[in-house]
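One structure below.
Every protein chain of the complex appears in place save one, which is left out.
Let's turn to subunit A:
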């Protein structure tokens, strides 16, 4: 501001003054009549998207030329068999009452139940399990109750299931239709003839439906698991078959994706005994699919380096694992004293390396599973869910891991001495603070990874 003073420039440029002038105008323009300014501001100060109802329009009504009155008049309905006369309010226009049938009479529809004659019964419709009286009664009921079989079954004097009644009714009607038709071709299009009632199928269907509807949550989960499992296997089979063609990545991509989803859904699908072997099987089937597709793509190269091939296979094997898991695998390899990339990558060495990586992946998966199960167990014990999945039996696992890993770092030769000292800190630290949540696992597997 001062600078402008010194320079002699105008304090505020012209556009601002213009804005100031227009703003109060716009403000008063924006405020509509009929609503107070504050209420209008609630809408955000803008015109609503829906056209608002103009109050003036509400009171308007087109002036009608006719004279309308309402009168209490008698009426009859064609739907009734008797001559009952009832009364109701009728809209009379210019003195003329409404004409025509009662407006609801047209809804009085009924089913065309075929009635047979006695001769027809003797000729076509006899059945060992049904007497004529029963059949007659059935048809009476059908007409009376408009084919509402559940009601018919309820009222039927002898106990018959709904399926039996339906079966009798439909087969009788079908037989009559065919018998009465001048030629079979004419009734071939009739739904009764085209699709006859299938008792066994219907019974089965209803039984299955009731089973599905009455499933417990537990059962539902198990079913979902089995279906997902079947899908995975089918897709890995497809992928393995599709290996013959070069353009196959789509199917094999689905494989690991599904495996990842299945593993990721470990918390929604409650792990059960069924799940453990299936979890072990499923990743291996999808990894198998990956392997075969990688092999196929390598073969297409005609020439490649063994290290490149190993890289591809490792990638394929870890495709279902996240970045963290891969890092854990690499850390495990280092702890075991194995080179992340083999120094002498011969065919045998590469094969062993790949198998080792896969086994480590399995190991990590199992560890995670164990964790979930322990969390489940402790939540059952506490009776509350939402526990941190980190309250495992520490003594069990931590001690095991100490025992397995520390001694072996010693056995791998002098170069590991440096690492051994580093490792000492890890387990030592763990022993010092047994209950601190930050040190639930030895250093190599961080709690944050889980």
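Criterion: a contact is a pair of C-beta atoms (placed from the backbone, for glycine too) under 8 Å apart; a residue touches a chain by one contact, two chains touch by 3 or more; residues count from 1.
Everything below uses one rule, namely that contacts and distances are computed from a predicted model.
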Undepicted complex member, UniProt protein name, chosen from "Exosome complex component RRP41", "Transcription initiation factor TFIID subunit 14b-like isoform X1", "Glutathione S-transferase" or "Dolichol-phosphate mannosyltransferase subunit 1": "Transcription initiation factor TFIID subunit 14b-like isoform X1"
Residue among A:37, A:106, A:194 or A:218 that touches the chain left out of view: A:218
Positions on subunit A where the hidden chain makes contact: 217-218, 272-273, 276, 298-299, 301-307, 309, 332-333, 336-339, 342-349, 352-353, 355-356, 359-360, 362-363, 366-367, 369-370, 373-374, 376-377, 380-381, 383, 396, 400, 404, 408, 412
